[in-house]
Every structure is written in C-alpha cells, then in structure tokens.
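Okay, structure first, notes after.
Every protein chain except one is present and positioned as in the full complex.
Now for subunit A:
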Amino acid sequence: MAASAVSNPSQLLPLELVDKCIGSRIHIVMKSDKEIVGTLLGFDDFVSIFLWKFKAITPEGRRITKLDQILLNGNNITMLVPGGEGPEV
C-alpha cells in the first residue's frame, strides 16, 4: 500500500488559505517576538510576503512602526493569521 503523495483533497491546503487572504488583513508572527499586521498584497513560493500599510509590533518593547509597503523575507515567518489584528496594545 503506497502512501500517496497527494493529500486528502477535502482538506485545506496551507498556501491556498494564504492565497485567499490576498487583499485582506493578515497578522504575521515571526520566529522572534516580532509581529506584523498589514494588508496582504501577495506572496511567492518561499512565502516571502508583500505587504501594504502595515505595522511592526514588538510586544517586549511595545514599539510600533508604521510603514507603507514592505517585502518581508519568508525566512523568519512562523505563523500567518488571516484576518488577524495582532496582539492587543
């Protein structure tokens, strides 16, 4: 019985979920304590994220930086929360 490389089709593929989020708010949690909330413009195969009108939040220092556009390197991304607002500040 060969294990199929294609997963059960009725499940939700992670990158499909990210794709559905394009144009909406997304909250991104990095490996470190940094988090980012913004509007998702797009992503690539390596899940580098292209964001617009976003805020970078560091919960330790509570510093909030607001910027217009950013290309975020996918190297340090741990979690993506579609529609998330980020930690309460």
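Here, a residue touches a chain if its C-beta (ideal position, glycine included) is under 8 Å from a C-beta of that chain, and two chains touch if they have at least 3 such contacts; residues count from 1.
Note that in this section contacts and distances are computed from a predicted model.
**Q** What name does the UniProt record list for the absent chain among "U6 snRNA-associated Sm-like protein LSm7", "Gap junction protein", "proteasome endopeptidase complex" or "NAD(P)H dehydrogenase subunit H"?
**A** From the listed options "U6 snRNA-associated Sm-like protein LSm7", "Gap junction protein", "proteasome endopeptidase complex" or "NAD(P)H dehydrogenase subunit H", the omitted chain resolves to "U6 snRNA-associated Sm-like protein LSm7".
**Q** Hey, which subunit A residues sit against the chain that's not shown?
**A** 3, 5, 7-8, 11-15, 17-18, 29-32, 47, 60, 74-75, 77-84, 87
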